[in-house]
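Data block below; observations after.
Shown here: the complex without one of its protein chains, the others still in place.
Moving on, here comes subunit A:
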Amino acid sequence: MIYFDNSATTKPYKEVLDSFITVSSKFFGNPSSLHSFGGQAEKLLTQAREQTAKLLGVKMSEIYFTSGGTESNNLAIKGAALRNRNKGKHLITSSIEHPSVAKAMEQLEQEGFEITYISVDDTGRVSVDEIERAIRKDTILISIMHVNNEIGTIQPIEEIGQLLIAYPDILFHVDAVQGIGKVPLSFKNNRIDLCSISSHKFHGLKGTGALYIREGVKIDPLFSGGNQERTLRSGTENVAGAVAMAKALRLTMENGKEGIEQLRKIQTLLRDGLNKIEGLKIHTPIQYSAPHILNFSLKGIKSEVFIHALEQEDIFVSTTSACSSKKKSPSKTLLALGVAEELAESAIRISLSFENTEEEARTVIQVIEKTVNQLGKVMKR
């Protein structure tokens, strides 16, 4: 099996699963319980928080555990909007955000907030100038993703952070779910106030994630309850999940530079190989793109058909993003880039992890070539 759908989810590392099982079976206490068994669980949670913070270069008190990227994004955006609605009701985001950002924004729009959507160029990048022009007196939050989940474009987070130094009242949220471990990003140096991560994108488990909230930034909680996570995220803590995430993050970060270089090598190999195929268009830009995502269209072949064709060869890729691929409509992101609807309907996303090899890439290129030849004959009639 060749698994090339790592932006949908990654395979949990074995060590990560082991930790999860051990904590779940041996230290199952509730961290809020007063007895020492609860204390042990609390200690594990604290250590998980400490390790996560350290690896991300932030303070322990700035890490809040959540159930994943979607919750982190919702908490950051709605929590910030609710908290600051008396200061202003204007929010800025891009037109190619993940649905957990885009839909949260839509919901806020219905509640009387105003949203400005920043367009992207044909490589998927937002323009910092356009953001600056969109800023108003009543702007309270700007939310821009770090790495686009469908085409892998890296947004100019550093430049936006620089720009926002002059606007200390505007909160800056970054959805870093796709970039963690693969595209380095300093939370501290880029004036980021809120940042979302999700464990299962870096070989942790589903249902765990974190939100970084810079010290001093205040947002409202979305859940009412037992006031866990310093009142911001009620609900009994998922200690085993948090420990597993801390471990997954460590193992991922340890891959570091070499891992990223390896990803880039495989990506380049794929790009060169696929470019030779007639009628195949690569959407992922060469500059400002993550090393693990490659998105392309095969003219005249519907993505779904192509995916199932590859599946027969035990190769797993995605249409666009797993989160929106169940709908039949073409990718919003690709349309925002100016890709024609017909071409967008045949988009395929390959996404890599540190576990993939160049050998696998070569096989995939061969299989795609073969499949295109076979399908091409049928589809073109």
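To be clear about the criterion, a contact is a pair of C-beta atoms (placed from the backbone, for glycine too) under 8 Å apart; a residue touches a chain by one contact, two chains touch by 3 or more; residues count from 1.
To be clear about the criterion, contacts and distances are computed from a predicted model.
Visitor: Looking at UniProt, which of "(2Fe-2S)-binding protein", "Acyl-CoA dehydrogenase", "NADH-quinone oxidoreductase subunit H" or "Probable tRNA sulfurtransferase" names the chain that isn't shown?
Guide: The chain we cannot see is, by its UniProt record, "Probable tRNA sulfurtransferase".
Visitor: Which residue from A:Asn30, A:Gln47, A:Ser95 or A:Thr123 sits in contact with the chain not drawn here?
Guide: Hidden-chain contact among the options goes to A:Gln47.
Visitor: For the full complex, which residue in A:Met1, A:Leu34, A:Ala166 or A:Ile286 touches the chain that was left out?
Guide: If we include the chain that is not displayed, A:Leu34 is the one touching it.
Visitor: Even though one chain is hidden, which residues of subunit A still touch it in the full complex?
Guide: Against the left-out chain, subunit A lists 19, 22-23, 34, 36, 39, 42-44, 47-48, 51, 60-61, 243, 246-247, 250.
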